[in-house]
Every structure is written in structure tokens, then in C-alpha cells.
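Notes to accompany the following structure.
Every protein chain except one is present and positioned as in the full complex.
Right, chain A next:
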Amino acid sequence: MSSRRSRSRPSSGVSRISEDQIIDLVSKLQQLIPEIRNRRSDKVSASKVLQETCNYIRSLRREVDDLSDRLSELLASTDSNSAQAAIIRSLLME
């Protein structure tokens, strides 16, 4: 896989993408993913990092869905006064 990457395709105007650049970026991604970061193993293949990245993004999106659901319910159930109060409280928290 890596040897193929270093021979970049002859695209016009795009500089050669070096293998080192890609390795660097993949390792930076690695640091961001909780799954891999917590496992503390240095030897993680790029394929695994990409897989975990996809899984992580999907799980984050699912969380956004769930939280949107809950917010929708909360907005419906609370009256406008306490809703405004909650919002003001949140703004002050920042």
C-alpha cells in the first residue's frame, strides 16, 4: 500500500504527495480517536486508523441525532419561560 502511494499520479499542478506526509497525518488522526488513544499501542496500521476514524465519525453523528431528539422533546415539554431561562443559563455558563 505505502509503495503505491509514493508514486503519485501525474495530476496537473498538484505537488507530489509524499509518503511521509500521509504517515504524519494518519498518526495525527490516531491521536484524536479515543478508541486508539486509550489503548496506548503505538503500532496501529493506517487501515485500522481509517476504520476507527469512520466508526468514530459515525458514532458522533449518531450522538448528534440522539441529542437533537432529546432537545426536541425538551423544547416541546417545557414552557417558553423555563426554556428561555435554560438558554440564558447556558449562555452565562460560557
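Couple of notes before you dig in:
Heads up, the rule we're going with is that a residue touches a chain if its C-beta (ideal position, glycine included) is under 8 Å from a C-beta of that chain, and two chains touch if they have at least 3 such contacts; residues count from 1.
We take it that contacts and distances are computed from a predicted model.
With the options "Trafficking protein particle complex subunit", "Glycosyltransferases", "Transcription initiation factor IIB" or "IBH1-like N-terminal domain-containing protein" in hand, the undepicted chain maps to the protein name "IBH1-like N-terminal domain-containing protein" (source: UniProt).
In the full complex, chain A contacts the hidden chain through residues 1, 4-5, 9, 11, 14, 17, 21-22, 24-26, 28-29, 32-33, 47, 50-51, 53-54, 56-58, 60-61, 63-65, 67-76, 78-80, 83-84, 86-87, 89-91, 93-94.
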